[in-house]
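Here the complex is missing one protein chain, while the rest keep their positions.
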């Protein structure tokens, strides 16, 4: 049992699996020329309350990197949070996809870009020896489970807009963020001046599906060719579109995330009450960082309930759409 | 009904779908740290009768391009068949993945590289103003359904080896080639001096699964990082490994291909007998190029049985693991 | 004596050398912030009779590749003459500078792109699996010394414009072309719808100086950063600007080229009169391709007067600004 290690250890949600199964009879034209793929743009436009264009992708790394490649040329730079997944955990994929655009790490408290730090990086603009800032990317939820509040996003995208930068959101856990903030998805995307969103679905119930959502639809033509060139254009795309549609159908994306967040909240509440257990920067998402005693850690490991243990001594716990009440209870019993 | 348009219009073979379903219970560690992923190397080594390393990929374009990127640096060139999929239909993905390595188109009859033409391209070696040939890629089966015979492969790889080039095989329809040649898979790969194989599985029964098979296992370390960097490393890799294992289990890959080839052979035999119908460069694979009368074309289109129609007037017909006897009969009835 | 091997075996013209010497006293601000660099745009604008922006570069390969990189993104292609210098003799530099944009070789007689062949390549436009044509590059003069006539240029750029392609001219021997056609430089550039010109100066009297001339000045901002990023931005730029200004001052660029062309014309006229000597596709530039007898070749080699000898048996002879009447006479005497 490795259920708290990450949300990507979960499987495929039954409703999504059923949607794939339904597509598995008869023939469909390939490469998006099928009935499901054709309605993606409309369905996501409804979801976001704005006209968007959607490119179905296979991994988060590709979705993020393709997004940033659309916004940059090799002499550009991308402002990115210094401890973010995009910067630290994608093996320099953005540099590769963009042909060399620099990633400039920006600091800030609670896993979030500090707008003042972002502003400082704008000093490179116009300097002929400096990579030119062209984009900023924020992770929502962040890599440590915190959430940008709506005004925080506006503060960042305002700096970006004022300096001609485009804006990207890494939404690998976008659903958890929307659930945690209890807002409409538009409020933390296009209404907050986000140009492209990596709308993650894999961690929250799909097999392998991410939607590259263009709020700035002027990218669509280039994006289609680059999707092919970078090896993300699926021949049997119907199965990818089926996942994405089932994911947003009936609000599944949101209810899955609400469930995951709730399980994390339960864990947090109960863990806080345990003597000696310490929680770090907890926010309304599906991720906790908890300091246990050595004995507790040993017990969790013996029970195969441990999360990832950092050098700092904190254990990361991630809940998913699949986390059951029994698993939460068993976890709590093990450390109590 | 669009069943003869391509083999990628088919769905997922039931045995493969079942294997995925079996993986969809409980948790698994991500990124290949699961039981199925761990046996990929061994299982493919058994299949090929040699120690190989396998990287599970998501699309053929990525598999081919990643393979060629491993073999090249930006100042290199890749010798490629002038009308091949890699050269014409992957949106310059190999150039992108390699950071600029030139693709040099090589001619030859019947959709296959002429070793004499390949030899001519070797004249660039040592010329400081020329991109340096570092690899040759062959498609087996070819884009027009022909097959390289074993001695033909040796003729090409001998030129390659004599000039220090590495060798790649685009095996999007590798199974159809093995079925058509009735040989052991080793005979057209490592025994014929192929270094890396793109072992296609999507067209022949999977959802989205290709195996990058390293016969030259010295590439493995670099390959693992590049797999991540190019966005092909799947978090829920178990579902990808499940497809690939089910695909090679019990010889499913081969029996699927034998079925597809047999359907194509039946079509070919019956079409040849029809007055006025003309077949082009037919070989023992799952693909035919057929010239029909305007009336026949119209009838096929009305019955939604038409394949892709080229400017040359030839219609491409592709059979797959899913092509039924009824579909073949209906097709023949429509044009008879 | 190797004077007919190429025009790049010549040295620096005295007037240009003097201009460099004049700059070699006292201090100048670096990176173009000097008096000479500041007037480049104006002086080239006068020369071409249009407002242009100029980037001083160091090599032809960099100038061409940077130009094409400005016009493309990695999923694009560049239409290029199949036997051109850009395609064959720059070690895949355009692919490298552009991060993967494909070069598509186009055929045509007399070393020149056939507009009908170019038109065929436009079929890739809109095909999602094809690299998208974004630019065409022509060499003026061509690699074999022929010249595009003004209507020939219009025929090509009309195809380009009609299909949304940008246009580049590799003018490594631009001066020889203008001299040969006896036209105004504008007539074969912006008036013929050329967007960017690599205005070669090295072969025709400079040390190492090429001007990247933007007729489409919208590229200027990106071009400045890419010039730096690709390592062509010179700190002591005054010496580069001094070369370029002296080169266009008093029509030196043109008189140098006229001299070279005249020497080649003399050679051609006299060689044609010699029994058994055969000239290939001679045009009004500074380059000849001549078939000599074995005895003549041996005599030329003994006298260190031979040009580059091709496998076809033709010898390339190139005259330069430095080719003296004595050298021409000596050459003719050797083969008479």
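Letters A, B and C name the chains as they come in the text, with residue numbers starting at 1 for each one.
Rule of thumb we're sticking to: a residue touches a chain if its C-beta (ideal position, glycine included) is under 8 Å from a C-beta of that chain, and two chains touch if they have at least 3 such contacts.
The structure displayed is predicted, hence computed values, not measured ones.
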* Asked: Which shown chains does the hidden chain touch?
  -> A, B, C
* Would you mind spotting which of A:18, A:42, A:89 or A:249 touches the chain that isn't drawn? => A:89
* Structure fact -> From C:19, C:80, C:93 or C:300, the answer for touching the chain not displayed is C:93
* Structure fact -> Considering the complete complex, of B:99, B:185 or B:231, the missing chain is touched by B:99
* **Given B:13, B:28, B:226 or B:284, the one touching the chain that is not displayed** => B:226
* Which residues does chain A use to touch the chain missing from this display? -> 74-77, 88-92, 95-103, 105, 128-131
* Extract the touching residues of chain B with respect to the undisplayed chain. => 31, 73-75, 99-100, 128-129, 131-132, 222, 224-226, 228-229, 233
* **Touching residues (missing chain, whole complex) on chain C** => 1-3, 5-6, 8-12, 17, 20-21, 23-30, 57-63, 65-66, 90-93, 96-97, 99, 202-203, 207-208, 225, 228-236, 239-240, 322
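Operating definition for what follows: only the chains that are shown with their structure count from here on.
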* Viewed as a graph of touching chains, is the assembly arranged as a line, ring, star, complete set, or other? -> complete
* Same or different: at the chain A/chain B interface, is the fraction of residue numbers used by both copies above or below half? -> same
* Structure fact -> In whole angstrom, the CA-centroid distance of chain A from chain C equals 50
* Inter-chain centre distance, chain A versus chain B - centres from mean C-alpha coordinates, in Å -> 33
* Asked: Which parts of chain B, given as residue numbers and ranges, touch two or more other chains?
  -> 90-92, 96-97, 99
